[in-house]
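In this view, the complex is presented without one of its protein chains, the others remaining in place.
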Amino acid sequence: MTDNGEQTAYTEGPKAPAGGDRETLLEITGLSKSFGTVHANRDISLRVDRGEIVALLGENGAGKSTLVKQIFGLITPDAGTISIKGDATKIKDPKDAIRRGIGMVHQHFQLVPVMTVAENMMLGHETVKGGVLDLDGARQMVRELSTKHKLSVDPDAEIEDLPVGTQQRVEILKALSRKVDLLILDEPTAVLTPQETDELLGVMKELAAGGTSIVFITHKLREVLAAADRCYVLRQGQVVGGVDDLTSTTTSDLASMMVGRDVVLRVDKAEATPGDTVLSIKGLQVRDDRGLPAVDGFDLDVRAGEIVGLAGVEGNGQRELVESIAGMRPSIGGTVSLAGEDITRSNARDTNNAGVGHVPEDREKHGIVGGYSIADNLVLNRYDEEPFAHGFRRDFGAVREHAVELREEFDIRSPDVEAPAGSLSGGNKQKVVVAREMSAKPQLLMAAQPTRGVDVGSIEFIHRRIVEARDAGAAVLLVSAELDEILSLSDRIAVIHGGKVVAEVAGKDADRTEIGRLMAGDSDHH
Amino acid sequence: MADPDRPPGKDAPAPAADPAPVDTTKAAPVVAERGAAPPPTGVLGFLVRHQAIVVPIIAVVLAFVIGAILIRAQGFNPTYAYQRLFTRSFLTHDGLLATMQKTTPLILVGLAVAIPLKVGLFNIGGQGQLMAGGIGAAWVAYALRDLPGPLLVIVAIVVGVLLGAMWASIAALLKTTRGVHEVISTIMLNSIAVGLIDWLINGGPLADKGQPFPTSHSVPEGARLTPLGILPWGLPVALILAVLVAWMLKRTTLGFELQTVGRNKFAAGYAGISTTKSTLIAMAISGGLAGLAGVFELLQIDPYRYQNGIAGSLGFDGITIALLARGNPLGTIPAAILVGAMRAGAPSLQFELGIRPEIVDVLLAITLLMVSLPVIAKWIFRRHATKQTQLAGSWGA
Amino acid sequence: MKAKPFLIAAPAALALALAGCGGSTGNSTDGSSTAPKDCSSADVFCIGLVTDTGSVDDKSFNQAAWEGVKAMEGDGVQTKYIETKDAKDYAANLKQFTDQKYDAIVTVGFLMTEATQTAAKANPTTKFIGVDQFQEATVENVTGLVFPEANAGYAAGYLAGLLTKTNKIGVVLGQEIPPTQNYAKGYELGSKAANPKISVAKVYHPAGDNAFSDSPWGAGEAKKMLAQGADIIFGAGGGTGNGALGEVAKTSGAGTSLYCIGVDLDQWDTVPEAHPCLVTSAEKKLTDGTTDLLKQVKDGSIKGGNFNGKTGLAAFHDFDSKLPAEVKTKVADVVKGIEDGTIKVG
Partner (left out) sequence: MPDMEWLSRNKIWVGTAALVLIGAYAFYAVNSNIAVSMFSYAWFLAVPLVLGAMVGVIGERSGVVNIGIEGQMLVGAFAGFFAAAATQSIVVGVIVGALSGIAMGAFLAFSTVVGQLDQIIAGVVINIVATGITSFYFESGKTIPRGLPNFDVPLLSKIPLIGPVFFSDGPIALFALIIVFVLHFLLFKTRWGLRTRAVGEYPSAADTAGINVIALRLFNVTAAGILAGLAGTYLSMEATSTFERGMSSGRGFLALAILIFGAWRPMRALAAALFFGFMQSLASQLQASDVVNIPQQFINLLPYVLTLVVLAAAAGRVRAPGAVGQPFVKGD
């Protein structure tokens, strides 16, 4: 697996900060975990002291989540020890971890949606009075905790009725309710606005000041610099570096440690030469799965030969917007037209036939059928068209030929086009999706989170392809939660908030702070 | 790792399905699924590749072994019993005819369960759909009794198939428009079919009031499909349909659509394949096949009347067969022959040995148990075992 | 997979456990040990019986007919049965016997009327006895053993009419088909003849598939009738009726004096749980009728067409001493009157 010699495991760990007489809360030595032949964690050693905020920095797939899941007892390590407050006995399960003072806020909230805040809060360590759950006590506890930590929540609200930001507060309070010494936060800012993020970082600092140690997973460099005392950088399952004194570090230092080479922050691309308007959205209104307005009067034009990046905090209607344009979700108002033709009511197939290519946000869910061969996945939305089918009869020869060509062109690493697509790595799966969508030479390419969960090599490849598509004259709508991706690819940036466009700026003039403020929305103050 | 905290669900990828970034920097083949070793070669490799066949065969063998213990415990000689069962079902004219006659509807109801399985639907309503087809044919056969026989047969088949398809479509429509789980709706529809038909033939509009028991009028002689030697008319039809269904699923765009919906309905939606349409089509085909089974039960088997009990346990046998065949349409043929032969031979077990005919139900139950438990496949193939279908996920919708 | 050995072992263990508790069943004459006799030989008189979709131990007409067959056992007689599991197997099951050249074949239940006639036409030398099968047209070698159920019902109703104290009686029936309708009709007429003030509650099982085997339903109906003041319940519908008898017995055990009346055969023997209330049964003498006809087959005197079996009331058993002599005399007179034709039912 060690493919380049320069990469060496970083086992020393950063030195303890000055005056290192603080108690060592967590010490990990030689931790390894593999899934089959994939080494998710290799010989990891690190240390967290009391009252510290330690960031675990790394790309998607670097093994951060695997690491913290082992600390929380969700996964058992293959080798190595995790010792908490000097106690190195194996952490059997989350219950054991909780008992030993570890709390975790999961990337995907571990809250039961149909239960109230109080019920969720007490789940797993319920207090019982006379055989009956002490719900009043739980409500009281919620109120006390939320006052103490300045995180306001209503104990009787049902989780599914709460906005994500509030749900996260519940998660944090839940973890804090159990007398935690070590709080693990797994990508806590992914769903937050910049302002909410700042608020969270503030809470973290206060907790640390109160003696709680925090392990904080992220791949956002700014957050590391803003909140952490120290950081470890993970790459390919190993700790490849660490920084003790973050004040003297720059983002680019951290970034190169993360990816193991100099990061290309800007994708090389020529000046855009926009042509006619291809996509025109006027006053679009779309509801989400729960029937609430998600896209609410959205206007945007995308012209041939330009990349328009749609920046926004996740959950502001991006998903519904993209699905509605793609014909996968009905709109309730407004129009979408493609090169002057109204496609508002077109279904997914007609939209595709009209010349819309769509790289979906969740490739596992929408983009591929894991059990199907790569070849079948490459014709997933054209299986019934010539030459892949003649009438109702499919032509397997043509499907295969097509697949072999695309495998070459898009560098899909697989021994055989008949291999199930589910067996590919994330990057290669994404290449299958991109190959399928781009090979149809669409007028409009919609790429939603095109590089999520994809390795660096594939990211560069996909970015290059997107630019090439633009240069070939396609209109590109790029939707991404990664502001960096938006900034580096877009010729023009639109900011979405609350289901509508709140600002449009030219790509080269874009200022990230300003965009962050816009993403949060002017009225979005707590 | 992509999305490692995703809540468990059928679409959730295996945690490590997304290996570390290493694989793009080298040209080595990408590793398949979690922890999969290279596919074995030799005999084991052969068995692994054909486990869809191997597992049911082992299950049947195990069931017969356990059955032998049961027969022995009842004081009979199992070898002799199995020998008689086989002789009767395959080596005598009447027995073979009975086997073939029983196999016919079994293939059809097996397909009626297997097709919806491909779309991720579990059709427990084969019973009701078969009854709908049978009563439809009985109605036509009486209402149009003056038509020439062959024409009447064709009309009866058309009507029976349509009624079966309609009955199944109720469940499909409830599913697509109102999200009612098909297992619940088909169970309810089975009971409704029993009651409605009982009313029809017991003093109701289709009753033959000249008979002292609830029955429809008998099929006119000209429209009766008396067997050609040992070959009932319906058997070749059923065989052809099994092949057609297999071909449809594998080779046609419709088959691709159905299977895409079954494997990943979100991707299907993305690709512009309508889940609604696929659900309706699959259930209609399925109901039509079950309905056709009902038509043949009426037209090709003495007493050529629709009576209570004509459907027997065929609807549930269909489930047994589809599971034995592991959802493979062609697999329904051997599975149906197995079940058909056992049912055909059961009376002779009692006649010649005195073993209760219910032994057959026990054998089938054990077979089903063996074939359903993933344990056997896991035991033999270890990690090469293919994954079982999950149907229960959309429960309650 | 730690659970593996367990899951493999479980079915096998279950099988062994079950193997241990199974009793032996089967035909009375032989298992696999003794070679079957040659039925085509004139020395051997072979009788076969095909049940309808029930079993020979159904406490009802299949069992009664089989007992009639067994009564013929002796030297040079071979008896066998096949239980039909699927209504479409009637012909095939009959053919097993005709292929072996059985001399007489008893088929039980009206459902087999057509199948029996068809087989008879194909095997003119074999004699067929169709229990409960009314022959519309005479086939030379088929004799339908039929019973005027209304007569049995009348006698039962008459007794009930005399015994009731509340003037309310009930009848719980299986599916609504001619035999059950006849029982109900006779029961109503008989009870009214004995007691003009009487009211009769009657209910048929509404479902088609389990109308004769739904004992909990029968019990529930009986419970309801009792609660509404009925003190005598006639259970006429296989297992469904037996459920009614059981419920009356249970309630009557609680100190009240209630009666129940069985059907088809003397249910004192077949439904022992009904002993606390079972005053008699409206009996079709199925066993006797079957034996009588088989004897006719043996001595060659049997004729095609319909043979009217006897009906009547079964013995009072434990209630013999409890019933007033006057009641017994009156009932005996009615039974006699029906028999000799002085009382016409319906």
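Letters A, B and C mark the chains as written, and numbering starts fresh at 1 in each.
The definition used in the following text is that a residue touches a chain if its C-beta (ideal position, glycine included) is under 8 Å from a C-beta of that chain, and two chains touch if they have at least 3 such contacts.
Computed from a prediction, not measured in an experiment: that's the story for all the values here.
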Visible partners of the omitted chain are A, B, C
Filtering C:Gly76, C:Pro216 or C:Pro324 for touch with the omitted chain leaves C:Pro216
Touching the hidden chain, out of A:Ile28, A:Ile75, A:Ala272 or A:Val286, is A:Ile75
Chain A residues touching the chain left out here are 69, 72, 74-75, 93-99, 104, 106, 109-115, 119-120, 122-126, 128, 131-133
Residue list for chain B contacting the dropped chain reads 5-10, 12, 14-15, 70, 122, 124, 174, 177-180, 183-185, 187-189, 191-192, 195-196, 198-199, 202-204, 313, 316, 319-320, 323, 356, 358-359, 361-366, 368-369, 372-375, 388-397
Had the left-out chain been drawn, it would touch chain C at residues 3, 6-7, 10, 18, 21-23, 25, 55, 57-59, 63, 170, 176, 201-204, 206-210, 213-221, 223-229, 239, 242-243, 246-247, 249-251, 253-254, 271-273
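The rule is short, and it goes like this: only the chains that are shown with their structure count from here on.
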In whole angstrom, the CA-centroid distance of chain A from chain C equals 74
Averaging C-alpha coordinates per chain, one finds the centres of chain B and chain C separated by a number of Å equal to 37
Residue numbers in chain A touching two or more further chains are none
Interface with chain A, chain B side, in the complex: residues 1-7, 11, 13-27, 29-36, 251-254, 256, 260, 263-264, 266-274
In the complex, the residues of chain B that touch chain C are 66, 69-70, 72-77, 80-81, 94, 98, 101, 194-195, 197-198, 202-203, 210-214, 218, 297, 301-303, 305, 307-310, 312, 343-344, 346-348, 350-358, 366, 369-370, 373, 375-376, 378-379
Per the touch rule, the chain A residues reaching chain B in their complex are 1, 3-4, 35-40, 59-63, 65-66, 69, 106-108, 186, 236-237, 326-328, 347-352, 358, 360, 362, 364-372, 376, 380-381, 383-384, 389, 392-394, 413-415, 419-420, 422-428, 452-453, 455-458
